[in-house]
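A single protein chain has been removed from this complex, and every other one stays in its place.
Now for chain A:
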Amino acid sequence: MATAADGRLQGARSASASSFSRARSSPSAVLPSPRNPGVKLGPNGATFVSSGIPDLDRILGGGFLLGSLVMVMEDADAPHHLLLLRNFMSQGVVHRQPVLFASPLRDPRAFLGTLPSPVSSSKEHRQRETTVDHNQQDQEKGLRIAWQYKKYFGDQQSSQIHNRDVKQEFSNDFDLRKTLERQHVQHIEIMSIQDIPHLTILRDRCSNFLSGLPRSDGGNLSAGRIAIQSLCAPQCGYAEMDWDLVAFIRFLRSIIRSSNVVAVITFPTSFLSPAFLKRWQHLADTLLSVRAIPDEDKDMAKLLTGYQDMLGLLHVHKVAQNNSQVPTVLEASTFSLKLQKRRYLVLERLNQAPVEASSGTSYSTSGTCSGPSKGSSLDF
């Protein structure tokens, strides 16, 4: 009985796997590691974890590269970078990946209370997914079947961390109005970097975190996440420590390079001198910036569709290129950050306003993600 069921489970899994491999023929599609839904294999020996925003994963060609350093330039006036950080950490919690969070807040624990919770059932969310091409729907179906089987056999792995109705996917949609329950976030390691005069402590914390990670054996890839909020904010007290800061970033970059960890650092740009700002940017593997948009900008509102729904803009400056020398050329580098149904973060390409005020199409519906090989079809 059990073996037959296992066979069926295998069948379901292989069915889903085959649909994934079919999708792989498209340029930037990537193959999920069969055993761990939180990690995905890509070209050039790359492994991805999700940023927690499905659209951002698609834009970056699969997600955040393991072993890479992601840096986010903050907006001076608005906390948009926190949206990215929250989703990044929540996604880690959902996939049960170890997370280290360092923050200049006096009590970082309070911030964990604001992490969004994954969207529960598959019925009402992801309506935009229905417009996605059939390939993807096939994948969804395959996954759902495997998931159903898992439910029947009481899979040991779906422990109490996971709501029973959250699908084990590479990336989840997160409902910004619901927060993760306390017992889920208590595994996150936290650290306050306020009033710590030396970066040594932060260094030690990061290297301890790395050495505490489970060794990845064979196909079972594990991943960890480090999130550092506002690294050079004035309350950290790192004034006159420019060289220590870049040395720390270089240190962090070098230690995660050989590990299965992705680190996200957000930093306010206004506290860095132009030369050091450039140094920071050079040290980043993936460089993003977020910008708020003014509420009442009539000209902009006329120019862009869906201006009222926009929270802000996200700009992709650089995409991590480990093991490759070819730069990623995106179709667009600026995206609008929107809340769908006031719940889910989506990224959309900027659309010039047509005469009628129709809402812009989501990035996911506007075509495939651009990758380096995408451009070659234009090569003539």
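Note that in this section contacts are C-beta pairs under 8 Å (C-beta built on N, C-alpha and C of every residue); 3 or more make two chains touch, one makes a residue touch a chain; residues count from 1.
Criterion: contacts and distances are computed from a predicted model.
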(message) I want to check something: the complex is missing a chain, and I'd like its UniProt protein name from "tRNA (adenine(58)-N(1))-methyltransferase non-catalytic subunit TRM6", "DNA replication complex GINS protein PSF3", "DNA-directed RNA polymerases I and III subunit RPAC1" or "Elongator complex protein 6".
(response) "Elongator complex protein 6"
(message) Can you say which of A:Arg106, A:Lys278 or A:Lys341 touches the chain missing from this structure?
(response) A:Lys278
(request) Would you mind spotting which of A:Val39, A:Leu83 or A:Leu199 touches the chain that isn't drawn? (result) A:Leu199
(request) Would you mind spotting which of A:Ala76, A:Met300 or A:Val326 touches the chain that isn't drawn? (result) A:Val326
(request) With the full complex in mind, choose from A:Leu287, A:Leu314 or A:Leu345 the residue touching the hidden chain. (result) A:Leu287
(request) Identify the residues of chain A touching the omitted chain, counting contacts across the whole complex. (result) 27, 44-45, 198-200, 203, 242-243, 246-247, 250-251, 254-255, 257-258, 273-275, 278-279, 281-282, 287, 317-318, 321-327, 329, 333, 373-380
